[in-house]
Structures are given as C-alpha cells and as structure tokens.
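Omission of a single protein chain aside, the complex is shown with its protein chains in their original locations.
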Amino acid sequence: MSTPRFLLPQASSIAFRIDVFFWSMTALCALVAAGVIVAIVFFGVRYRRGSPAPRTDRHRDALGVEITWILVPFGLFVVAFIWSLSIFALARTPPANARDIYVVAKQWMWKIEHPGGQREINTLHVPVDEPVRLTMTSQDVIHSFYVPAFRVKQDVLPGRYTQLWFTATQPGTFPLLCTQYCGTDHARMGGTVIVMPRAEYARWLAGQGGAGTLAAQGAQLFRAHGCSGCHGSHAVVHAPELTGLYGRMVHLADGRSVLADDRYLRDCILEPSAQRVAGYPPVMPSFSGELSEEELLALIAYMKSGPAGVADESADERR
Amino acid sequence: MSAAEAAVLPGSFLAGGHTLREWLITRDHKRIAILYGLGITFFFFLGGAAATLIRLNLITPEGALLQAATYNKAFTFHGVVMVWFFLIPSIPTTLGNFLLPLMIGARDVAFPRLNLLSWYLYIGGGVFAVAALLAGGVDTGWTFYAPFSTMFSNSHVFLVVIAVFVSGFSTILTGLNFIVTIHCLRAPGMSWFRLPLFVWAMYAVSLVMVLATPVLAMTLALIGLERGLGVGIFDPALGGDPLLFQHLFWFYSHPAVYIMILPAMGVASEIISCFARRRVFGYRFMTYSMLAIAVIGFLVWGHHMFVAGQSMYATLVFSLLSFVVAVPSAIKVFNWTATLRKGEISFESPMLYALGFVGLFMLGGLTGLMLAAPALDMPLHDTYFVIAHFHYVMVGGSVMAYLGGIHYWWPKLTGRRYPESWARFAAILMFFGFNLTFFPQYLLGYEGMPRRYHAYAPQFQVLNVLSSGGASILAVSYLLPIAYLLWSLRYGRAAGDNPWQARGLEWQTTSPPPTENFRRPPRVREVYDYAEPAP
Amino acid sequence: MSARAPHVVPLRRLLWVLAALLALLAASAGSALLRLGPWNTVLNLGISVTKTLLVMAVFMHETEARALTRLVSALGFIWLGMLVALTLLDELTRAATPAPW
Partner (left out) sequence: MSAAPALLEEQFDDPVQQREAATLGMWVFLATEILFFGVLFASYTVCRVLYPQGFAAASRRTDMLLGTLETAVLLTSSALVALALRAIKLDERRSAVLLLAGTAALGASFLIMHGFEYYSEYTEHLVPGVDFLQHGPQAHAVELFFCLYYFITGFHSLHVLIGVAIMTVLSARTAGGSFGPQRYTTCELAALYWHLVDIVWIFVYPLIYLVGRAA
C-alpha cells in the first residue's frame, strides 16, 4: 500500500461481500436522499409564494400516505438487517480448521505469538488463502485490532479473550491499526499485516526459530507452576485429566455445562472457583497475578495441543 | 443589551431591573433563557476553538501542530464541551425556556426558582470544565472508557467527571420543570393535540433528559470513585467488566443524541409550517414519532458496541432495534417534505436553515442506518465515517436548527429585525462550508482512517486538507451571525409583534413580551391555523 | 388544599400495612435460611416487590392517585428494567462463543 490509491484493496474473503453490501446501502440511501431533495426543490419552486400553482384542499392529512411511508422503509430496513446479519454471522464464525495466532496488545504495541513459538511485534505474517483465527487479549486498556483492507475489526479487552478471523486473499502488505482510543500514542499503535504465499510462509515460519513451540513453552510452564503436580497422571490429588479437554463440553458443579474454549481455560486458571468441575474437590488455587498474558496463552496452547501433547508430558511426570 | 432596551416597550421583560444583580436573581423564564444563551454561546466558541486546533493539526499527515497528548486533550475537550455544555442544553434551555410558557399560554414555568437553580448548576459545571482545561486538560475522549479513564489516564478526569455530573443535574431539573409545566400549566383550551410541535418536542426531550441523565451521573460517579480508590466494578483485575461501563454509558449517551435532535425537530416543524403557510402535514404522526423516538431510543444503545466484545445475541437485537428507531425519523423527514406541498413558500433565513436541517439530518441519519448494520459497522466503527455521521446529525442537523430557531424567534426575543440578506448569506455559506468539512470525512472513514488519530497515513492528506478548508469557511459562517445579531440589537429596525404572520400563541403578545407574558389572555385556537387570517 | 377537607387514610389501614411489612421482613429473613437454591433469590425479590407495592399503594397514597401519578411512579422501574434486561442479554449470552446460527 505504498502508492496512494482511492479504493481500498479487497484483500480478504469477506471484503468483497462487505463492499457489495456497503455500496448497495449507499445506493439505497442516495436514492432516498435524492428523492427527498428533489421533492423539496420541486415543491419549493412550484409552490413559492405568489406562484399560480393550484392549492385546493391544502390543509388535509392523509392517513394512507403516512402508513405507506412507515411500512415501506420498515420493509427495506428488515431486508438490510437480514443481509447485514448474514455477513456479520460469517465474519464472526471462525471455521474449525483455522490457523491459531495469539495477539497480546499493550500500550502501544501489538505482540503476536504463533503456535510454533515465533514472536513478532507490530507485524503479523499470515499465509494467503488460509483462514486465520486470532485470539486476542490486552495487558492494560482496551485496544482494537483493525485491518482496513480486510474490513475486519475487533476490540481487544483486558481480562478477556476476544476473537477475530479472516482469510487473506492477496499477498501483500496491509496496514494494521488500533482503533480504540488507548492513550497518548494511540495513533502510532499500528503495524503491518504481511500476507505471503503458503510455501513462502512456511519458509518464513521455519526461519523464525523461536524458543520452542508455544505449546512446548506451555509444557514447561505447566511443570514450573506445579500444574502437573495435580493434573499429571500420577498425581495424588484427584484432578481432571486435561487430555483432549479442549473443545469438549464440561459439566460444572453448579449444574451448568460449558464449552471448554480458550476463555474457559483462561478462567479455570485465573478464577477456578467460578467454575468448579463436577466431581472434583475444589482445591485448585487461583493463578491470577502469577502468570503474564503471554504465559497464559502458552499454557492454553499447550492444553489445546491435543491428546498427544498433554499425554506426553504426563508421561514425562513419571520421572 | 442595555442599548436596545431604551427603544423597547416599557414593561417588556428586558425593561426594568437592569442591574447585574437583578439579572442574576431573576426568576423570569425569559431572562433565564437569555442567561443560558450567553453561556451556551461561550461554550460553543470554546468547543469551536478546540475544533480549530483539531482541524489545523490534521492539515499535515504528521500532525505537526500539536503533540499527541495535546491533540488527545483537544478532541476530548471539544467533545465534552460541545455535547454537554453546548448542544444538549442549547435549544431546550434557550428557546425552550423562552417559548415553552408562551406557547402554552402560561405566565412562567412551573418552578421558576428551580429554573434559575438549573442555570447555576450549568454554570457551576462549566466552571469545573474550564478548570479542568486550565489545570491541563483531560485525555480520555468524551466517552471515558474504562479502564483507561479509571486506571491509566493521568489527566484531570476527576474535574471533568464532576463538571458533567453537576451539569447533569441542571439537565434533570430542566426536564422535570418542563414536564410539569406542560402537564399542569396549559392555558384553558390548549389541549394536547393543539400543542405546537415544538412543545411536543420539549415534552419528549424532557422525558429523555429525566430518565437518562441519572444513569450518566451515577456511572461517572463510579468512574470517579474507581479512580479515587484504585478498585471498582469496572476493574478487569478484579474480574469486573469494562463493557459494563460501556453499557451504562451508552444507555445514557444514545438517548442523549436524541436529546440533541428532538428539539431541533421541533424547531424545524415550527419554521417550515410558518414559511410554507400550511399546517404541518401529519401533525399527529409527528407527535407520535417524537414519543416513539424518545422511548425506542432507549433500547438501541448496544449499536455502539458491535465490535466491543458484546455477545452476538445482543448485537442482533440492538441492530434490529436501531433500524426500528429510524422509522419515526423517516416519518418526520417525509412529513416535512409533504408540508411544502401546496404551501405558499417563502425563503427567509429561518426557512433556509430549516431546509438545510432537513437535508443534512437526513444524510446523517441515513449513514447512521449504515452503521446500524453490524456488517458495515465492523469496518466503519471508530473511523471518520462515524465522525462524519454524527457531525451531520449534530452540526448539520441540530446546530442548523438551533440557528434557524434563533433567527426565527429573534424578533420575539429582542423586538428587532436582523439584516435579512446577511442572514441568508450566512445560512448558505454554512451549508457549503459544512458539506466541505464533513463530506470528505465519509470517504476518509470508508478508506479506513481511524478517529482520534493525531497523525495519519499520507494518502489521506488531500481529503483532510479539504475538510480543514471547509472548517474555516464554517468558522466564518458561525462568526457572521454573532456579528449581525449583535448589530441588530442596537441598529435593527423594530420588528412588530408578529413579523412572520405566524400562528403560535407566542406571537399574540408583544415583542419582546412583557414580564407577565400576556397582557390579556391569548386566544387558543387550532395549532398551525394558517387557513384562517392571523388574529 | 381545596376548601374540602384533605383525604385522610384510616389509622387502622396504616397500622395493618406496617404489621404486614414487618411480617414480610420476617418471612424473607426466615426463608433466606432455607435451602431453596435459586428460589431463595426469587422468593426474596418477590417479597421485596410485595413490600414495595404495599408502601406505594398505601403510604404513598397511590390507590387514590391520578392515573398520571401512577404512570410516572412506574416509569423509573420500567426504565431500570430495560437497562437490566438488555445489559443481561449481553452478559448472559457472551460466554458462548458460537454464534446463534
């Protein structure tokens, strides 16, 4: 995007749909506006004071007319609503096979972590034509992750995970912006999204090295913070097996059932008392304050890494 | 004012009691309206000065004029002052205060002392706002989002919160006063459906003021407490929910935008009917639609939070309701247009302002519709598209209507005529300056320029320069009325009681009206009775 | 304040209401000690609503009030209801990541 150009590139799978809707709405609004303005000008000229135009019966109201211009706009609004929602639903439902990338925002930078342990700051490398799901959180205030060329945006909140997904459709470099006011250097809290062809992307990932995969870092933390002391397969404490937990429904002691997603795992670690798993003693302590956002993401990546990952580590525990 | 008073009728509310003290303890709603007018004009130019800084800074992509921190304080102050110290009180406290009792044939509002107290609260709040500015400003944005405002900002959030809190009470008391006045003090024969639409607008807006403002006041108090104590319910470190703040804030602030537009709708209805010499088309629907806006307007606040992390279900409901609340606005736009049909239209300056209002409000409202669609709000949220949307409705809509109302009722307020050709010139200049300032911002928003940025990417410069250029035209067009209206106080020719041959009760008394409003009881008739000759 | 004598609520009625209020207070304190799960809250709020209605109807003379007064007295509660209902709509459905379709 170095050359100035008028129209934004449509660089994601959703961008085209959004643009079609945008221009349709613009056209509809322009049409209505033009109609009203033409009517005002027309009446203004024809019925200017002193003009000879006939004005019989002028003080009458007309119920039918009123009802018409209540119902017709309403009908149009319903159509717009449904159309809008169909797009938004798509934009908010990440496909199951999406590649996970983690984002931690802080005043005033974006920290990105890839599952392979690669980290970057203010740049995000993604492969083209592959759905990417961002799991985002903030260390301080609210920020917002916005890539205009992709037409996607999501606020990033402290103490919570929010998600955003997209499929980039064009290789290239696109601006990444923070759109939630976050303090002095809000305007400078930008970066770039670099979209690469898949092969090149794989090479890039490999070249980054990193301190072991995110899951491996998580495994380390899992031991360092004593999680394995309870959740390891040989632990004395009766604690749930975390193997294959991610994505399952969990039954809680208070009768609720919840989906074990990122948010749930996070809450289990930080606020275990808020969702005790049915059938286990309520002994897990809260780790809030002990783990940084990055460490949490690593732990979660580890627990998500599937039966193999967790099972291996519990095997490790046998010492 | 004193020069004007010599020529003014003896016994008018302007005559007698010239000392400052007599003005400051007055209980006459007309004098209180003038007091408000002074304050509001002051704050408009204060907010305008901040806007000037913003637009100057944005001429270059690097934002060369201001440092980032200063820029942030500039737009925050601009927003806070323009919203709470200019636009929300603007029409209700000046035109509303002056005209409401006159229009319903009453001698004053129901609680004149409370009315004066409201003014003092408004000024008291204003003092805090100015104090915050002098102390170094505040940088949270007018929306005060937690946890930035509670835990991170180190500017004078506290002072501004107090400022808004105090002026909130002023708003509440004004609303309360108007509701009771309209219920209890209508002249005999003045039934509900004979009320001018301006009075209906005041009624609807008072409802919103009374039911929304307490929520803001309390929410800001919580922000202040949380800042003071270092803990609180929006604090994510405790598991508190920052989005809860946004819910509470927008529960007030969306209705607040209708506080800003409903009075403007009332003014436009009066002016259009008068200069088209015709009963407002669909009078009853006009009243119902204002009540509908006032009530449904409370149920749409979540459209400010589509990308904030709100649940999908909430997004769905709020989006639908936002479309629903646009229907009554549509009714109004169409009815104003239809009122022109078969009228005898003349284009004096108030009418130019009113027609400008209709057009610009419509454009702003239509883009509001686009934002109400989550699929479009996702790219457009917090970009200049939103800035353009709300300046169209607030500046193009409400400020235009406010100025139209000032021009329309100026002869009634002062007994003087202003120079008409200057007024038309200013109105037309304003229309062009306005569009030049804010239309480019729609394009900027679509292109992805975020708001609250003190520096931006170079490709946005052309549009930004256009916008700044427009703003300077706009500034001139706002300074002009100040000049010729002040001039008219001294040199304007006498207006006569009813220069526009209008029909409302306020035109049946002298201009300016006597302290007791009516020397003999006004004759109550059907509203907008332009079929009959003027009484 | 018209020439007519002002309306006066019978003494007995006021005392009865006070007795009822205190009885309801005892009921809510007592019921709070029973294990009813979520019904504790429901019951307690129900009792609160009853008490409120009693106070409003008798102490605040709403039984004799104009329709307008009754409407206004309900407004605050209705608006509070709207605030709570739509905020909860968000808070309660947020955790479920999957979209509703």
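First chain written, first letter: the chains are A, B and C, and each begins at residue 1.
Rule of thumb we're sticking to: a residue touches a chain if its C-beta (ideal position, glycine included) is under 8 Å from a C-beta of that chain, and two chains touch if they have at least 3 such contacts.
What you see is a predicted model; the values in this text were computed from it and never measured.
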Name every shown chain in contact with the chain that has been left out of the document.
A, B, C
Touching the absent chain in the whole complex: find that residue among B:L211, B:A354 or B:V527.
B:L211
Which listed residue, B:I32, B:L66, B:I172 or B:A502, touches the chain dropped from view?
B:I172
Logged for chain C, residues touching the omitted partner chain are 1-2, 5-9, 11, 14-15, 17-18, 21-22, 25, 28-29, 32-36, 40-41, 44-45, 47-48, 51-52, 55-56, 58-60, 68-69, 72-73, 75-77, 79-80, 83-84, 87-88, 91-92
Considering the whole complex rather than only what is displayed, give the residues of chain B touching the chain that is not shown.
101, 106-112, 172, 176-177, 179-180, 183-185, 210-211, 213-215, 217-219, 222, 225, 228-233, 237-241, 244, 248, 516
Contacts of chain A with the missing chain: which residues?
254, 271-274, 282, 285-286, 288
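Assume only the chains that are shown with their structure count from here on.
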On chain C, where are the residues touching two or more other chains?
96, 99
Specify, in ascending order, the residues of chain A that touch 2 or more different other chains.
89, 92
Contacting residues of chain B [partner chain A, same complex]:
63, 68-69, 72, 139-141, 143, 145, 147-148, 151-153, 236-237, 239, 242-243, 276-279, 281-285, 307-309, 312, 315-316, 319-320, 323-324, 326-327, 330-331, 333-335, 337-338, 340-347, 355, 358-359, 362-363, 366-367, 369-370, 373-376, 378-379, 381-383, 446-448, 450-459, 530-531
Hey, which residues of chain C end up touching chain B in the complex?
68, 75-76, 79, 82-83, 86-87, 89-94, 96, 99-100
Note which residues of chain B are touching chain C in the complex, please.
183, 211, 215, 241, 243-244, 247-248, 251, 298-299, 301-302, 305, 309-314, 316-318
